[in-house]
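Every protein chain but one is kept in place in this view of the complex.
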Amino acid sequence: MIVLLILMFLLVAATGTGVVLAREPRRQALAIAVNGVALALLFVVLRAPDVAYSEIAVGTALVPLMFLAVLVSLKTDRPKP
Amino acid sequence: MPLPVAVPLLVGAVLLLVGKFLPGRIPDAVAAATAVLVVVIDAKLAAHAAQGPLVYWMGNWQPRAGVTLGIAFVVDEAQAILGAFIALLFAASFAFAWGYFEDIRAFFHVLMLIFLAAMQGFCLSHDLFNFFVWFEVMSVTAFALTAYRLEADPLEGALNFTVTNTIGSFLILGGIALVYSLAGMLDFGALARSLAHEPGDPVAVAAFCMIATGLLIKGAAMPFHFWLADAHAVAPSPVSVIFSGAMVPLALFGLGKIYWDAFQPVAAVQVLMDTTVLALGMTTAVIGGLACLRQRHLKRLLAFSTVSHGGILLIGLALPGAASLGGFLAYFIGHGLVKGALFMVAGILLASAGGIDELWLRGRGRPLWPAGIAMAVAGILLGGAPFGLMDCGSRLMDAAAAARGEDWVLIAIVLGAACTGGAVLRGAGRIFLGLGEMPGEEARGPSEEESEKPDRPLWLMMLPVLLLLILALGTGLPQVDETAVRAAGRFLAWDGVASIAPVTPPPPAAVPTGVHPLVPWVSLGLAVLIAAHDLGRAWLPRTWRRRFERAFFEPIFTAIDRTHDGVVGDYVAWILVGLALFSVSAAAALHAG
Amino acid sequence: MNRRTRLVVAGICALAIAPAVAVVIVHIPAFGHHPLPYGDAINRAAGAERHVTNMVTAVNFDYRAFDTLGEELMLVAAVTGTLVLLRGRRGENVSDRAAQAGDRPVCERSEAVTLACRIFLPLIVTFGLYVILHAGLTPGGGFQGGAIVASGTLLLYLGESYSLWRRLMHSLIFDMLEAAGAIVLVLCGLLPMLSGAAFLENVLPLGQTRALLAGGLILVENAGVAVAVTAGFILLLLEFLEETRATRGGEKP
Partner (left out) sequence: MSYVPWATAAWLSAVGIYGVITSRHYVHLIGCLTVVQSATYVALLSVGYRFGSVAPIFYTRSPSTPAVDPVLQALVLTDIVVGATITALLLALTLQVHKKRGTVNPERLRPFRQ
């Protein structure tokens, strides 16, 4: 159990670092989703299934989707100089 | 007792539902009526709380066997009066904004009503996490309201505001986690009881530092204040009224609340409050005042004056005792009234004269002379005039500082008041009298072109201004000192423990009188001198200008400009500086204890 | 400050903060052995008092329902703010139909994708509803289920077409649903007061433990939250996706 916990904590730390280091925003949206999955797994191990559900729904689905939508519209948007 | 929160929430939600179908001015009227209703409820609560604190458990979850299960509101006079004042400011702001926002679906009113409810909740809540929830609701509505005009500067200001304040709220959450790991409780009273067992615990001190930093970011103390000038200067004027008049001081009051209600038993936290927070307050008062002199964008000028007066409020909070807390309460309300009136004057200029740049506006305010008179009166009050509600506040702080032999604290108060009052008087003289042909340092301050919708008659906009100024002037009676000190004394004695233990009235505190009767005059004189100097530069000898100003003031002003550069990364780095400051001084405090 | 100065400043500060963090980490009560009087009291009492088996739901919708009220209004405020920000420029009039994608080619979806989405959509929505309904019994609740349903509806977009999704997801309806959810929550607080009880006091009959309809007021609040969250998140997605369409002449859908 303890080993599993330590592993999960390290995984979350690593994926979180990955989110920061993914400087290309489109890749970062993916990294956020991965981090969300890692967090949700950690929450399951920490005996918090309720929180894990909402992290899955929000952290891996809704938030990265909003990021992607914004990135697409930033790309298509041609501002007047 | 939950009504001050529930009523505006309900009205806000209903407005969101039916706003699309409401014609014309109905949302204005409904929102203003709601704010007035909240004033009435709060005033009734204040009257009831005169006998003793009112404790209300949401969902009727009374504590059981010493364990608090639910969330409590604890209302005493001080909080109820503050709540009533905030709602009053909202009512004035709604009146000022009458017809200003007639766009889609009353969104403005919905956001403002939720904002009002959040402030009431923040003010009355007695539970650490609930306190955070209302703090966060307050933030979210404030972020959205800042960007309401959808121009470039408001959007950038809102981004800086959001990023810095979000980091602040994460810090508060971290602090909550630390506290919970120690006490396993969230109610303030239960926390205080639990923390009293470990007076020297570094975890408790760290928790306090994190929560305090979060609140000081919102309360715009040095070095966390950078976002304020960007956000308050660009928000719509009726919103700036609330930001400067209520939101920033309320965050500081929140700091007082978590300190007196929960963390006071921790010895090192007391030391921190006495030294670090006091020093931050003094620096903020002075730096804010100097930066204020530098501005030509009128709303930005007012924003920096809020920073400065926030510093003065922080001084009142950091000095212990009922007298200085009473001073804080009086100054809170007095400053809110005056600053609200000033932002409304700025709004009038934006709407009727079509600009906000002090130099551009020179002489153009003449047709709006009533606003000019209001601005001058407000400037005199800000400058520390020996009458009015703000004077009550500074007199009490003066007495409290003198009682501890720390009279030098007054220097910061006088400097802050004089600089901000001087800057406002300068603006009034230049805009409404056409004085000051030759601009000074302020000429190189940043500015931009903007205006607000010019469709409201002057008298309608002047009405709330007059109301606020009359209140600020007319309530400066000796009885106010007494009420403020009594309310503060009871807050200190009751508020923390009321949720878990019966309370008895504390012995009535003596009302101290200011020991330095000349201080207000010095401060006001200095303010007038500063204004006269800036407006009459053309007549000053050139050597004076070259030698004195260039050598002495220019480096200061340049440094201020450089640091307030609007880059969010820098602001976050400054937050780290503040955190480092807290870490070092907390270590010192623990070591000393 | 340029980036390097900023990093140097931050680094120096980090050096000052790091020892403090280390001291805190050493002194914090050991992981896995915290005193948790509040949580234990709830775990002991809530099942018997509120006839629910999910303690998190009991906390969220009863013991600390006042937090949830604030949280929901925060969501409403944020959604309203986002609407102001994104709709303000486009104007209200166009927001009820799909914005023109300009001269972009409509990409054809492969039948496999359409089929997969048609299969998964009902599954996800059903699962979301299940999570909402079983708030009192098993993990989940209005918030989690609402978020699941909201993201599930996107499969319509993926599998069918944007304009169909847009037609079904009529924004006015969700505006009103969101407001209605918030009103339900506030009324959950206020109505018990009419009967002389406290704000948010659970005055409804509690029902049987382990039954679906147990918990009294918890059920109503859960429903209100579910409606507000579903509508709020759908609105957010709607506006952000609309934004990707609103400009003409983009090269990529």
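Letters A, B and C mark the chains as written, and numbering starts fresh at 1 in each.
Definition applied: a contact is a pair of C-beta atoms (placed from the backbone, for glycine too) under 8 Å apart; a residue touches a chain by one contact, two chains touch by 3 or more.
Just so it is clear, the structure is predicted and the values come from calculations on it, not from any experiment.
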Touching partners, among the displayed chains, of the absent chain: A, B, C
Selected from C:Glu178, C:Glu221 or C:Glu243 as touching the chain missing from the view: C:Glu243
Candidate in contact with the missing chain, chosen from B:Arg300, B:His335, B:Arg430 or B:Arg490: B:Arg300
Missing-chain contacts mapped onto subunit C: 3, 6-7, 10, 14, 21, 24-26, 28, 30-34, 36, 38-40, 42-44, 46-48, 53-56, 58-60, 63-64, 67-68, 71, 74-75, 77-79, 81-82, 85-86, 89, 137-139, 143, 210, 233, 236, 239-240, 243
Missing-partner contacts on subunit B, residue numbers: 129, 133, 136, 140, 143-144, 147, 150-153, 155-160, 162-163, 166-167, 169-170, 173-174, 176-178, 180-181, 184, 186, 229-230, 233-234, 297, 300, 444, 446-448, 565-569, 572-573, 576
Missing-partner contacts on subunit A, residue numbers: 1-2, 5-6, 9-10, 12-13, 16-17, 19-23, 25, 28-29, 31-32, 35, 39, 42-43, 46-51, 54-55, 58-59, 62-63, 66-67, 70-71, 73-74, 77, 79-81
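Keep this in mind: only the chains that are shown with their structure count from here on.
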Touch-based graph of the chains, sorted into line, ring, star, complete or other: line
Geometric centre distance via CA averages, subunit C-subunit B, whole Å: 32
Inter-chain centre distance, subunit A versus subunit C - centres from mean C-alpha coordinates, in Å: 16
Subunit C contact footprint on subunit A (complex, rising order): 49-50, 52-54, 57-58, 61-62, 65-66, 69-70, 72-73, 75-78
Touching residues (chain side subunit C, partner subunit A) in the complex: 54, 56-57, 131, 139-141, 143-144, 147-148, 150-151, 154, 233, 236-237, 240-241, 243-244, 246-247, 249-252
Residue numbers on subunit C that touch subunit B, as the complex places them: 1, 3, 6, 9-10, 12-14, 16-17, 19-20, 23-24, 27-29, 34-39, 41-42, 45, 62-67, 69-71, 73-74, 76-78, 80-85, 87-89, 92, 172, 175-176, 178-180, 182-183, 186-187, 189-190, 197-202
